[in-house]
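One protein chain omitted, others in place.
All chains are identified by letter, namely A and B, in their written order; residue positions are counted from 1 within each chain.
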Amino acid sequence: MTRYTSATDRDRREMLEAIGVTSIDELFEDIPEDLRLKGPLDLPDGKPETEVYDRLSELASRNTDAESETSFLGAGMYDHYVPAIVDAITSRSEFLTPYTPYQPEISQGGLQVMFEFQTAMSELTGLPVSNAALYEGPSAVASAAYLAIGATGRKKLVASRGVHPHSRESLISYGAGYGTELVEVPLTDGVTDATALAEAIDDETAAVFLQQPNFLGAVEDMEALGATAKQRGALVVVACDPIALSILRPPGECGADVAVGEGQPLGNRLDYGGPSFGFFCATEEHIRRMPGRIAGETTDVDGRRGFVLTLQTREQHIRREKATHNICTAQALNALGGMVHLAWLGKRGFAELGELLAQRTAYARERLSAVDGVELLHDAPVVREFAIKLEAPVGQVLDLCADEGVGAGYPLGREYSEYENGLLVAITERRSKADIDRLAEVLGRAVADLRGAQVAEGVA
Amino acid sequence: MSPLAPAPRSVDGGTPMQRDPATTVYERSEEGRRAATLPDAGVPERPLEELIPKKLLRERPAELPEISEPEIVRHYNRISRRNFDLDTGFYPLGSCTMKHNPRLNERVAALPGHARLHPAQESKRAQGALELMWLLQRSLSEICGLPHVSLQPSAGSHGELAGLLLTRAYHSDRGETRTKVLTPDTAHGTNPATVTMAGYEVVKLETNERGGIEIDDLRAKANGDTACLMLTNPNTLGLFDENISEIAKIVHEAGGTLYYDGANLNAIMGHTRPGDMGFDIVHVNLHKSFSQPHGGGGPGAGPIAVSDRIEPYLPRPQVIRREAQNGGEPRFDLDFERPKSIGRLRGFQGNFGVFVRSYAYILSLGGDGLQEASETAVLNANYLLARLGEGSAGKYTPIAFDRRCMHEFVLSGAPAKRELGVQTLDIAKRLLDYGMHPPTVYFPLLVDEALMVEPTETETRETLDAFAEAIEAILAEAAEDPGIAKGAPYTTPVRRLDEAAAARKPVVRQPRA
Partner (left out) sequence: MADERYPEELRYHPEHDWARVEGKEATFGITWYAQDALGEVVFYEPPEVGKQVRKDEAYSEVESVKAVSDVYAPLSGEVTEVNESLSENPEKINQDPYGEGWMVKVKLSDPSEADQLMDAAAYKKLLEDSD
């Protein structure tokens, strides 16, 4: 079965002749005989397009996605509405199929998109410099640690437990290579314990990691929390939800040195966790330590305005072992999706979206806390996500809700043993008042059914 | 075939694209304009400051564009045309494997069951996704010749980092501390950059006259302090290192791991396997050999395949298959119980949308099609090399290492520079006027005035001929007047850009009005 190639027998014959060999096998002669595969790969033969489609369709049908259930799952990725023009623009050949813009003269489209995207992220975070995107949120947090240890020469990292568990885990994993140690600071009443944070920071601390809103959805007082870090010469890194930045005071105005985060809510589908993009913004001081691609404005020989990849000497293809990061392929197409989404929302629409979410989330929190057997985990201000605790085993509650077509939320217990029957509930503009009312109803019923009953794990 | 028409040699008033100045979406904004209409809150509303204290709120909104939907579409459509792309023309970048991106893959990735699935969905309600990941793992395992696969890394570099962290965990678990990683001087920049991020020191290995690793140099440098050797085979010169089994033996006897950078996998699928060569850890670039579109710089994915001895350290979570207890269907799950794991290197499970596309590609080609793809990739490269060995190209841009190549080859433009006065950079820029993307230039560093060419298997013979003819035409033109190439390109949306100015005083965002 040939796919996407065009070499006919005649082509092959003539090409082999031009090369000066008699068989294609001769072209593989440099591979030692004992390493040559003697038979075909143990994989099924190629299939026609219609069968491939059917197979993939069948696999898709066995997933409960946000079209099949009313989903309140969040924890860093959210079921936002991605406008149709995002699909139209990101599926254009000119954006979908080129490589990284190493020849700027014929990559002005991609480079300009990067420039516009960098501007947008700078606006959202309140920091002057942005790169053209990293892979996603938690690894962007780990990348911020690399910048911090380079900038300060220190090896200790301090993170609030309000920072996403995946981000904290990434800091530990990457830390094995960086030679860093991570100290975690507990939450009190749903927000970072300021006293414990101050105690954890010392003169060996390279960076302090905070999240806004934090993993439990709570809005934190970034400026106050970051103050101790600054006194001790540590960098303040804030991981933030880009949608929440529509109404919250941006990290750049609260003393952050670096702001990073998960960009999925902007113009990207859930896609079971990826691809999306991570954003990375910093103060001017750190521009030469930034990871990843950065597009810059300039002019050509005739004076035309144009864009190029700039400060490339930071990057792996030039700086090699001294590069600010090893990243090469990033998430350019996903960043384009984010930019188009932000342009579509626009200055007013973006702010309106944030307010809409805050109102519906406040309503959801009120309705759920009124449900028997449900209590708020904290009453700190929230934007679009909040945490509750149930008087019933969370796993089984979720199953009962799922049976009724509702994905009630993200169970907190596995990553926060201190919140064993905790549940994180996320609201997007796709969750209407009616959906929220339904959640309250279904959740209420499930909790009532399971509450107090001595039900062991795993028993139907 | 009609002869290649000569490309324009000067700018006469500029092309329409050149006369269209670059205008950003912010500059197209007008106060009050908008695209989105949002639903009403639909709930009883309270003043925002009652919900969130004023001091935590923004004082003024972010300065995003104010523009209507038709204008957004027009803006991005217009600037898209200032891009050259693979769907439009030849894109022979070395080690990038710019093969055709099938649209079937986009269609299946957009199925709501895949596209609207939340990553934190309970495993029992994501069986289709987990099975797909497991099947992809199994396919990559077979192609690479290594039993265990993690799909978590998001790009080749991410896979490289995972590989070195796995190496670190492996040695640490055995009570050993090793500080060095060996890489050839032909290595891609991500390799040494990753070495530093993983807390190791780079030790460079020399290349011999055949373009492979200098074995004596390896013997001298591989010792008890060697954590790993990072290699790709064929290497960035497009040459297969026949000593690979000896290399593997030396590294393993020294106690190090052997890491395979999968950027050049397109040369060998179905013909040989890195696992059989002795590699312990392999990363695969799904955006190279497995047709995921490059997107102008991502997304991609860099899954890793590892040997038994490395398996315990794989990132968490791993996708596993549990056999049914009572004759039912097997179940797929995320396994978090991995006490020796290096942990996670990102959120959730990885770039699943990329897995869908790559799996669709593997299903479409099958084992037979993948083998044929590699065969044709190697055939196309050797054919193009033969064509470029003739005439002026053979004289002024000869092959750097006079050997049969695999899926790519490296030429040196040093004679052109010396005798015609045009550098590789100038040849590349002049190619833009012929409507082709240039090959990779100035890499690998080992070769003076390098041109690294990888045609891939999806190009027709006529396209390869046209490329060879364009190079001939450029060199012939340079022999008469090197100034033309030095002033190229003439026909692109912008001409050569002042990169020094951009680096000296970086302007990386639209200034606030």
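Quick notes
Heads up, the rule we're going with is that a residue touches a chain if its C-beta (ideal position, glycine included) is under 8 Å from a C-beta of that chain, and two chains touch if they have at least 3 such contacts.
Keep in mind the model is a prediction, meaning the values are calculated, not measured.
Listed residues A:55, A:289, A:322 or A:348: the one in touch with the omitted chain is A:322.
By the touch criterion stated above, the residues of subunit B touching the omitted chain are 499-500, 503-504.
Contact between subunit A and the absent chain runs through residues 288, 312-313, 318-319, 322.
Here is the rule we go by: only the chains that are shown with their structure count from here on.
For this pair, subunit A with subunit B, the centres built from the Cα atoms lie 20 Å apart.
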